[in-house]
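Pasting a structure here, questions to come.
With one protein chain removed, the remaining protein chains of the complex are shown where they sit.
Up next is subunit A:
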């Protein structure tokens, strides 16, 4: 019995020792890859800029030497996979790919097609589905990673937070993760959009950690609306306000504010909408798609420039009406701009038809984008303004001089 047990024990230990530890990675001998920028290189190669974390600086737990939170390494290769697997040509540590936050793709590469880039991201077991795929507009993609920020924040983390919060507070950037891209590519009747970013200011003067001592950032990365794709090829950009309406039409918005013009002069009322929902119905009438959008939302007044009587229900009703009209107009103009300029359905009208009126969609399936261009749009809004922030009427002294 004892002998048997001992033999079994030894066999188990042997198995463990034979197999074990092959993928052991010691944290202090490895580095996290947090961001990647892809640009065209020489001779048709890809130029990869890798943002590798310098953890002691990125997370200042102990006294730090003030070094940079990340280091950028540039590699050229025929494919991303080839270039990234040769990282140790320059880097002393093993690279951990699983914490990559974002992939910034240069505009010129995106115009040629994203498929070659997306494949490696989807295939790798380390890259998460929520990695952000961003398109650098009017700037080289690597510039986005070069800018340093105070308090040891590194570019990809800063940008990730920025995009998440901008989406939540205003809805000004589309959902732009690897998952969203794949989802759009695979769905019938909808073309992908990805978030566009651009750099403002002097990049060359913000690459040094000393440059972060100024309270005015010398260069900053900002959200620049959406990149519109046809299949996997970039065809153009839409602005931040249009992106917000795109999110709203697709019912993918959590909260936003509208500045509604309330009189002939410059007066506006700012309405914070939270929540706002859109339902669509797309049908085919004599070969032409009819899109009916109905927007329903609840909001409150966060500022107002005129003397609209917000202490009466009538005042609110007036404001609700104004906002509904404003929204209808805005939505129509955004859709018609997309119809006119790009002619691709990024709103998912075709997707809706495919799911709800399949027999009708079959007729237009072949050339949906062509039909989308000619689609007739009808928008109706039902907005409820439930309250104003602390005050009702704005401050004024009606009795002065009487």
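In this text, a residue touches a chain if its C-beta (ideal position, glycine included) is under 8 Å from a C-beta of that chain, and two chains touch if they have at least 3 such contacts; residues count from 1.
In this section, contacts and distances are computed from a predicted model.
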In UniProt, the chain not displayed here, chosen among "AtuA-like ferredoxin-fold domain-containing protein", "Cell division ATP-binding protein FtsE", "Spermidine/putrescine transport system permease protein" or "Spore germination protein B1", goes by "Spore germination protein B1"
Residue by residue, what part of subunit A touches the chain that was omitted? 16-17, 19-21, 23-28, 30-32, 34, 53, 55-56, 58-62, 96, 98-99, 101, 126, 128, 157
